[in-house]
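First comes the structure, then the notes that go with it.
Removed: one protein chain of the complex. Kept in place: all other protein chains.
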Amino acid sequence: MIRLDDVTLSYKGRTGEVTALAHTSIDVKRGEFAAVVGPSGCGKSTLMKLATGLIRPTKGAVSLEGQLVTGPVKMAGMAFQHANLLPWRSVLDNVMLPLEIVEPHRSRFRREKAAYRTRALDLLGVVGLRDFADRYPWEMSGGMQQRASLCRALIHEPALLMLDEPFAALDAFTREELWVVLRDLWQRLGFTVILVTHDLREAAFLADTIHVMSARPGRIVETRTVDFPRPRPLEVCYEPAFTDLVHQLRGKIAEVRQA
Amino acid sequence: MIRLDDVTLSYKGRTGEVTALAHTSIDVKRGEFAAVVGPSGCGKSTLMKLATGLIRPTKGAVSLEGQLVTGPVKMAGMAFQHANLLPWRSVLDNVMLPLEIVEPHRSRFRREKAAYRTRALDLLGVVGLRDFADRYPWEMSGGMQQRASLCRALIHEPALLMLDEPFAALDAFTREELWVVLRDLWQRLGFTVILVTHDLREAAFLADTIHVMSARPGRIVETRTVDFPRPRPLEVCYEPAFTDLVHQLRGKIAEVRQA
Amino acid sequence: MKIAAEDITPVAFTVALFVIWEAACRFFRIDAFILPPPSAVFAAAAQYWWPLLKNSFVTLWTTVAGFLLAVVFGIALGLLVGWSRAIYRGLYPVMIGFNSIPKVAVVPILIMWFGIGEIPAILTAFLISFFPIVVNVATGLATTEPELEDVLRALGASKLDIMRKVGIPRTSPYLFGSLKVAITLAFVGAVVSETIGANAGVGHLMVQAGSNFQMPLVFAGLLALAIEGILMYAVFAVLERRMAGWAFRASMSAAG
Amino acid sequence: MKIAAEDITPVAFTVALFVIWEAACRFFRIDAFILPPPSAVFAAAAQYWWPLLKNSFVTLWTTVAGFLLAVVFGIALGLLVGWSRAIYRGLYPVMIGFNSIPKVAVVPILIMWFGIGEIPAILTAFLISFFPIVVNVATGLATTEPELEDVLRALGASKLDIMRKVGIPRTSPYLFGSLKVAITLAFVGAVVSETIGANAGVGHLMVQAGSNFQMPLVFAGLLALAIEGILMYAVFAVLERRMAGWAFRASMSAAG
Partner (left out) sequence: RADTDIKFALDWKFEGPSAPYFVAIDKGYYKAEGLNVTVDTGPGSVAGIARVAAGTYPLGFFDINSLVKFRDQNPDKAVKAVLMVYDTPPFAIVTLSKTGIAKPKDLEGKILGAPAPDGAFAQWKAFVKENAIDADKVKIENVGFPVREPMLAEGKVDAITGFSFSSYFNLLQKGVKPDDIKVMLMSDHGLVLYGNAVIVNPDFAKAHPKEVAGFVRATIKGIIETARDPEAAIKSVMKRNETGDEKIELARLKMALKDNMITAWVTKNGVGDVDMDRLGKSIEQIAVTYDFKAKPTAVDIFTSEYLPPAAERMVK
């Protein structure tokens, strides 16, 4: 579904260029759950923005469903690393934002507002924020903002879901709860996911393939297929094969950090 | 050094009050390294702001060195959950900000600017951001911003260091590297630290005491002393006692989340 | 207690102003021709309350009409300018140039075309007041954090959507700021036009009174203008609290 | 290529404006005493270049002097108003009221006190232009994200420090926006004062030309004002890029 083909990206910057990605290639198939891991500042967020067409590659090509990406794509839902909730909208309105923009919801939005509202409230309920629906983003804690942002990425059930460290500000339990939510949703709807994370267990539990990136300028140095059977129960995390995988990934990252 | 005495905090909010903390008491001694863990939205960040006097308790009293805190205290260095770097300052200038404000650096700042500059650059070097000193905060990745924010909290070697999930956006290795940096710094300078984190291993590795908070409205439900000998090598994390402690804490949080 | 103090200050300031003014007039024996004391001004206002009121209404409606034009046009132009850098660079100097010109010079042209009366007043109010709106809207758009725009762009939103959902709300505190400036300018514009050509309005009244050297009445006219300005401001203050309140959260958050 | 296009637009717009103006004058046979065509205006400018230049300098310096006063005073007042809600509530209505008054009405008072000439012009330029600055500085301060202030407060910084290190820089894009409005108003103020009482300045020149029906010269005066306004704007545009460029990052970040 998504292909980055020998992509290089340099930010202009104020005091000289920064090459964030150099000759990165990655291929994510339709319906695949891909995870990207790598050291801080290696270009993971940049990769996400490239894949959705938010920025254009300096060199190389990005294609989505075989078509060259030249501008923001219309089928994605994205949870940014910073929650980026709009401060003038209540939490509920923030979550409903994609419904106001993306077809077919957009044209139905006015008529079926009540139904969409219920849907958004339900989703907020799933992440434990139902009580905060009518509040403003800055009335919530960091982790709560991140959860709301996740809801915003999911509400319109996009064909492509981009998650940039969506659980970083959450405690272990909330995190695992949301893993399960995401897993079930993915299994039910079969969308494509790219997940950036620093938590290798998270990657191993959720993903079909894990891409390991090198330090800046980033590049995919290893791609691992995770073949634990689906659906995966949380208990899979305690299996030796799982721990092994995590350890191997760890080792790989340790290695690329040294280089 | 810091005491919260039966503190209750309600935010006014736009659509009614939110009680973030209810009857919380905590006591952190001078030179102690305290960690606070708890589920998302339980009031950890609020606790930090109370301790530094950024907000005033609705009920109860906060005291620092025996004195009632009525406004922002002058001896603290704080790394916020969101990096909150000032966008009009270069990374270096952001890091040097405390030196322009806090005595005795303030009065010396003009004269010894070069020396302070070197000091800030060195600190940036420690967290791997030396190359980015002259760039603007928004030219850095999320994790890099968080590291810069950590530098800003440390640069003036405050007597009280408040760290609100300082390593959340970092990969495991960078994180461990910075644990060691923090550990050594603390051992050398002997300041008081309050660290909020979701990473129980982080808490167990660094802290003298770990406070577990209940779900909102937050309250300290358990305080654990960590008595691994100092200085602690990273290897301590692989000792059974360590893993045990982490598991117990985990259990405790699981329990308070249900309640 | 604190709220009470805040509510008193506007009154206190106004009263203080009048007291100082009166005192200065008496103490320095300022000629009533130059600056009549407030007592004389109020006396004149009481004596001529009906013409004052009638003419104030004329001015109010021309001002508001011109101002509303300016709001619509100013926001549209601000969005256009915020949209495209080429338009920004092309249009800004022209607008700056136009705004450096006293509108007094433009009024006669308007009068030639539209005759004296309300239309030139409305147009002058419009011409004088749209620029601050354009500037603030354009600045607001240009300084919008790209991260917030990315939220919409990632959804494949059109540029228009981005304007509507991010640009305009993000800009609204500054839009309201500029409206406060613009409404006062609109009053000035309407009055200036009335002084040059009108049979009604506060400007007309003031010139007439001025040509008879009824200075207290002239100042009563000024006072009427000031009051109208403050009334309009009050309307915006309410609108602002409703529509851009989110941006002023410093004062409402945190513990009390 | 793109930069070239951007650099051309201001010139293109200006040229287009003059061409349309000239064409309209010819096509609609607009009387020269209403709106002289640019060709006549340029001819007048060429013929009277020396008085135009001389008087422009007078106006320029009075304007700049008044404007600088307004900047200092406006920022100070904006900070004061942004500092305390009580002052804000007390002062704002009074300022709004004052600004709804055409400054034309105040000039005679100034002339009585300071005689005709440059001082009233400077003061009028000041009085007319400080308000937009106050409004934008105050709005900027009031909408500063409390998180950024907390960074300073956590260091035990004084309110003054917070103003200096957060309030002012955070406000600077809007300050510059307001300066663009203020400088044009300052020109208007200076010229209005000159038309009422001065022996020099563009306003004086225009009144004289107007009473002789030399409309092309009047418009040449307006043109001179527009050019001066644009020059001053160019100065700010440079300053703005240096001092508030950080806020306009949308245009410079991301890949090319």
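Structural remarks
We call the chains A, B, C and D, going by the order they appear; numbering starts again at 1 in every chain.
Everything that follows uses one rule, which is that contacts are C-beta pairs under 8 Å (C-beta built on N, C-alpha and C of every residue); 3 or more make two chains touch, one makes a residue touch a chain.
Here the structure is a predicted model, which is why all the values come from computation and not from measurement.
Among the displayed chains, contact with the absent chain in the complete complex occurs for C, D. Checked against the hidden chain, the listed residues D:A32, D:I119 or D:I227 yield one contact partner: D:A32. Set against the missing chain, the residues C:A198, C:I230 or C:A247 yield one that touches it, C:A198.
When the missing chain is restored to the complex, the residue among D:G82, D:P108 or D:G189 that touches it is D:P108. Among C:P37, C:G82 or C:P108, only C:P108 touches the chain that is left out of the view. Residue positions on subunit C in contact with the hidden chain: 31, 33-34, 48, 50-51, 108, 111-113, 115-116, 196-199, 204-205, 207-214, 217, in rising order. Residue-level contact of subunit D with the missing chain is found at 31-34, 107-108, 111-112, 115-116, 195-199, 204, 207-208, 210-215.
Here is the rule we go by: only the chains that are shown with their structure count from here on.
Rounded to whole angstrom units, the spacing between the C-alpha centres of subunit A and subunit D is 48. Within subunit B, the positions touching two or more other chains are listed as 11, 14, 54, 82, 136, 139. Within subunit D, contacts with two or more other chains are made by residues 247, 249, 253-254. Every residue of subunit B that touches subunit D in the complex is listed here, in rising order: 49, 52, 54, 72-78, 80, 82, 84, 86-89, 97-98, 100-102, 136, 138-139, 152, 162. For subunit C in complex with subunit D, the touching residues are 5-7, 9-10, 12-14, 17, 31, 34-35, 85-87, 89-94, 96-105, 108-109, 112-113, 131-132, 135-136, 138-139, 142-146, 149, 173-174, 176-178, 180-181, 183-185, 187-188, 191-192, 195, 203, 206, 218, 222, 225-230, 233, 247-251, 253-254. Interface residues of subunit B, counted against subunit A in their complex, comprise 11, 13-15, 18, 37-41, 43-45, 81-82, 134-136, 139-144, 147, 165, 168-175, 198, 200, 250, 253-254, 257.
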